[in-house]
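Presenting chain A:
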Amino acid sequence: MTNTTILMAEDNPNDEELTLRALRKYNVSNEVVVVRDGQEALDYLFCAGEYASRSANVQPQVILLDINLPKVNGLEVLKRIRADKRTRTLPVVMLTSSAEERDRFAAYENHANSYIRKPVDFDQFTEAVRHLGLYWLVLNQPPPAPRSGNGR
Partner candidate 1 sequence: MRTPRTTIRRKLILAIMLTSTTALALAGTALTIHEVTSLRALLARELATRAAILAANSTAALAFQNPEDASQVLAGLRTDPSIVAAALYDARGGVFATYPMGASAPLVPAAAGAMGNRLERASLLVSRPVMEGNRRLGSLFLRSDLRALDERVRAQVMAILVAVLGSMGVALALSAWLQGGIAQPVRILAETAKAVLDRKDYSVRARAVSDDELGVLAEGFNDMLAEIQRRDAELEQRVADRTAALEASNKELEAFSYSVSHDLRAPLRAIDGFSKALLEDCGDKLDQVGTKHLDRVRTATRQMGQLIDDLLNLARISRAELRRERFDLGAVGKEIAAELKRAQPEREGVQFVIAEGMTVVADTQLLRVVLDNLLRNAWKFTAKHPTARIELGQHRDNGHRVFFVTDDGAGFDMAHANLLFAPFQRLHRQSDFEGTGVGLATVQRIIHRHGGQLWADGAVERGASFSFTLSEVKS
Partner candidate 2 sequence: MDLLRRLLLGLTLSIAVLCAEGGAAGAEGRMTREYDMKAIFLFQFADFVNWPASTCPDTLTPITIGVLGNDPFGAGLDEVVAGETVGARKLVVRRFRTVEQVDSCHVLFICASEAGRLEHIHAKLMGRSVLTVGETKDFAARYGIVGFDVQRNRLKLRINVAAADSAKLTISSKLLRQAELVASKG
């Protein structure tokens, strides 16, 4: 079943606020679920912890993943997503302050779909979010939902 939720893993409330603001500015009406650390992101995706009642069949349309996350960092979260057959087809966009080659390399090695560096300039930032929303939510065709699921 197709879902239009955006999962955003972001521990910095300023960045969270700015991202949401940018999304709103361009009339992205999709539901945005915000998690504050890597563990929470994983709980959400695999319906554990406080998200235990959630159905794993319903997964976000795109995941915006920061690298510098508390508890479990973004790259580790990406690895787990790609390791599980329920989540491995989900589009993951790394949205981070890091411009380190090391991080970029690790992200693509773990099959991130995109890597976007958060610009300091808010105008550029909103422009980036606009492109992101336009591309992943409108232009991009998500993979088909997994056929077999449980807890229907």
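The candidates came about this way: all candidates are chains of the complex that A comes from, given by their letters.
We adopt the following convention: a contact is a pair of C-beta atoms (placed from the backbone, for glycine too) under 8 Å apart; a residue touches a chain by one contact, two chains touch by 3 or more; residues count from 1.
Worth saying up front: this structure is predicted, and the values here are computed from it rather than measured.
Peer 1: Chain A is shown by itself; which of 1 or 2 touches it in the complex?
Peer 2: 1
Peer 1: Using the touch definition up top, name the residues of chain A that touch candidate 1 in the complex.
Peer 2: That would be residues 12, 14-15, 17-18, 21, 67-68, 96-101, 118-123, 125 of chain A.
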